[in-house]
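Got a structure for you, written out below as structure tokens; questions coming shortly.
Just one protein chain is left out here, and the rest sit where they should.
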Amino acid sequence: MAKLAENRYGKSRVRLSRITRLADRHEFNEWTVHVMLEGDFAASYTAADNSKVLPTDTMKNTVYFVARGSKAETIEAFAMELGDYLLDHHAQIEKVSIRVEEKAWERLIVGVAPEPETFKLGGPELQTAEAVRSRGGAWAVVSGVDGLTILKTTKSAFTGYVQDKLTTLKPATDRILGTCATVRWEYGPGAPDYAQVRGRVLTALLREFASHNSMSVQHTLFDMGKAALEAAPEVARIHLSMPNLHHLLANLEPFGLDNPNHIFVPIDEPHGTIEATVER
Amino acid sequence: MAKLAENRYGKSRVRLSRITRLADRHEFNEWTVHVMLEGDFAASYTAADNSKVLPTDTMKNTVYFVARGSKAETIEAFAMELGDYLLDHHAQIEKVSIRVEEKAWERLIVGVAPEPETFKLGGPELQTAEAVRSRGGAWAVVSGVDGLTILKTTKSAFTGYVQDKLTTLKPATDRILGTCATVRWEYGPGAPDYAQVRGRVLTALLREFASHNSMSVQHTLFDMGKAALEAAPEVARIHLSMPNLHHLLANLEPFGLDNPNHIFVPIDEPHGTIEATVER
Amino acid sequence: MAKLAENRYGKSRVRLSRITRLADRHEFNEWTVHVMLEGDFAASYTAADNSKVLPTDTMKNTVYFVARGSKAETIEAFAMELGDYLLDHHAQIEKVSIRVEEKAWERLIVGVAPEPETFKLGGPELQTAEAVRSRGGAWAVVSGVDGLTILKTTKSAFTGYVQDKLTTLKPATDRILGTCATVRWEYGPGAPDYAQVRGRVLTALLREFASHNSMSVQHTLFDMGKAALEAAPEVARIHLSMPNLHHLLANLEPFGLDNPNHIFVPIDEPHGTIEATVER
Partner (left out) sequence: MAKLAENRYGKSRVRLSRITRLADRHEFNEWTVHVMLEGDFAASYTAADNSKVLPTDTMKNTVYFVARGSKAETIEAFAMELGDYLLDHHAQIEKVSIRVEEKAWERLIVGVAPEPETFKLGGPELQTAEAVRSRGGAWAVVSGVDGLTILKTTKSAFTGYVQDKLTTLKPATDRILGTCATVRWEYGPGAPDYAQVRGRVLTALLREFASHNSMSVQHTLFDMGKAALEAAPEVARIHLSMPNLHHLLANLEPFGLDNPNHIFVPIDEPHGTIEATVER
């Protein structure tokens, strides 16, 4: 006999852009919203009974409806506002999970003055927020960034590792260290200023990455996490996933040339993946 | 004070192809392997001590080394063989997770006879296996398929759902139902024939999808899961994630034309996402 | 003084799906249409005068409007029908270029019988047609396929090439030959049966690829083109672009293992690209 276990459904990739008109400039945000619901939906699976099913099309409409009236200044605030609306209006929902991603539109600067109403996509990274709440419970918010793509040309080594019969890697005392980092941070008790914390966390991560004397991706990852916790007391725990964007030293020996860390071969695959959570 | 919590690392996207030469034909497999390790690696994060770190480059070498000697006929068997090798040779590893994906190379058929040594990529889907083992424990294997892209032009309805002030969707008694399904199945006790089970599960999923009188994606998903459990007693539990590849009826009313389910607008975003686990 | 030279504009990525209901089965097509126009549009660039501009949004509407009434059985026929409509209704258009791509939806077969109303995406390839006509002139049609992904495990060699001080490639007498081919064929005078020609061209290409004793990608490409011309007298000229999907023999020597063409490393980049036109 088959029975239904966990189940959830929702709407993914609801895209939304917003202009906020200030006296001297416009703000512009482009978000992608993902809604997932759990609740009293089993009959739609097992009995072809849709009477409690909120159509995913209506979830999409709800995103735009809530956005129109929203004063949210952060993706975290918007995620919670949207989730509260859904819980408040549909008794059959037991739990909402809202994920919002924001593209890296930056104010265009040509010369010195920032343009008041023109923007340039400033990188592949997405600022992210995921907010989860069960009916009657509190919001659990996780903020983050996906695809933060950074690289340093020195102060990175990798030596002293396990050597065995399958080892061909040569120790490196000065290598390129690149990553496309995905980071998530959770909050301690209290009501944080999400935008402010985000600024401090990102600055700490970038500053540590740049200044670190790296002995491995692991080493740099941990110190980046530590720096973020120091910069943001509001953050209880931070998770970093740092794929290694390898730049292999080009082998020019067959052609009688040296290569003193000058010319490299960047590769996308295979790649190392290093992940850890740093907490207080 | 910052401290290290969960951590793991490994090598992702190790690509491998293999020719198996039989008397009358060649078999060809193209796999992508992902290795993740947990164990006594904390010092690499917190003390810049790499003395227990197996380089991810060596993991890549290990994939090819093990593949050369392997008799594995399934991605499940290869994943376990590779993981066993790593656990056997490196005492600091406590847990290995191996994921293998196989591309849909199919024997080319021109006319009637299958070609003995020529293949065509037969779809976007990937056959998948994930095998996890902790030192001293048993293998936990999850098999699956990613991106199985299928569509039916009738026997799909969606009516009787919640209507409220944000509803604009019209009930449909005959719509296109398309999905790009991700499926995972876990096994009960015993040593299953992975290839055989995979064949039976996929056949059951496809046959049910085709014949089903769908009242919703939820309804079809559940009955597909049920059919798979019936076809494969070895399977304890199956998880299906079925995004809805929407084909919207083109609105031709402004031009004075009807559209009796003839011309549609396919969209990638936004899309519904329906997920559930079906178990015994 | 700046002046406007060539200019054109249009609508890209107009997606369309169509169900054709036959007595015993449905046909299903999914197309992406691209429209480009040239004509009396200079004033929109140079004088901010939009009075002759057909909005690209209207082009999109035109695609659906024409599709509703169309009896086209091929992408070539639909491209011409759409282009004729645009030329007939808008005197300022001098030249239309219509490109249509069709996805590889194939009738699902579970067991032996093909399903009448269920389809599976059968590969990454797109069938293509590009039709161009200037007002008062005739249609020039180019048919093709993009991304035809095929591979053979033997009957492929590459030897006897230029050797110089930068050569590190070793001659191969038995290697994997894979490609993701893009093909375009032009027609001679007369009104071809586009579907029939397409069938014969693709069959000839695949059959030749499978049976060929390849001395290089160039060698195989030319003989594939020749076979297509032989199979389709309607075709005047065929262009093939065949990137080399390299599968490098895994180097297991450092580990004391041989590798008799058994285990390979597939790579996406860099890759060889071989292109030629074969004509009568």
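As written, the chain order gives the labels A, B and C, with residue 1 at the start of each chain.
As a working rule, contacts are C-beta pairs under 8 Å (C-beta built on N, C-alpha and C of every residue); 3 or more make two chains touch, one makes a residue touch a chain.
The structure displayed is predicted, hence computed values, not measured ones.
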Where the complex has a chain not shown, which of A:K120, A:R135 or A:K165 is the residue touching it?
A:K120
Can you name the residues of chain A that touch the chain not displayed here?
15-19, 26, 28, 30, 61, 64-65, 67-69, 105, 108, 110-111, 115, 117-124, 148-155, 176, 203, 206-207, 209-210, 247, 250, 252, 254-255, 257, 259, 261-267
Hey, which chain B residues sit against the chain that's not shown?
165-166, 168, 254-255, 268-269
Can you list where chain C touches the absent chain?
1-15, 34, 36, 41, 44-46, 48-58, 60-62, 65, 89-90, 158-162, 164, 166-169, 215-219, 221-222, 225-226, 229-230, 237, 243-244, 268-280
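Quick note on the criterion: only the chains that are shown with their structure count from here on.
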If you average the CA atoms of chain B and of chain C, how many Å lie between those two points?
29
Distance in whole angstrom between the CA centres of chain A and chain C is 37
Of all residues in chain A, the ones touching two or more other chains
166, 168, 268-269
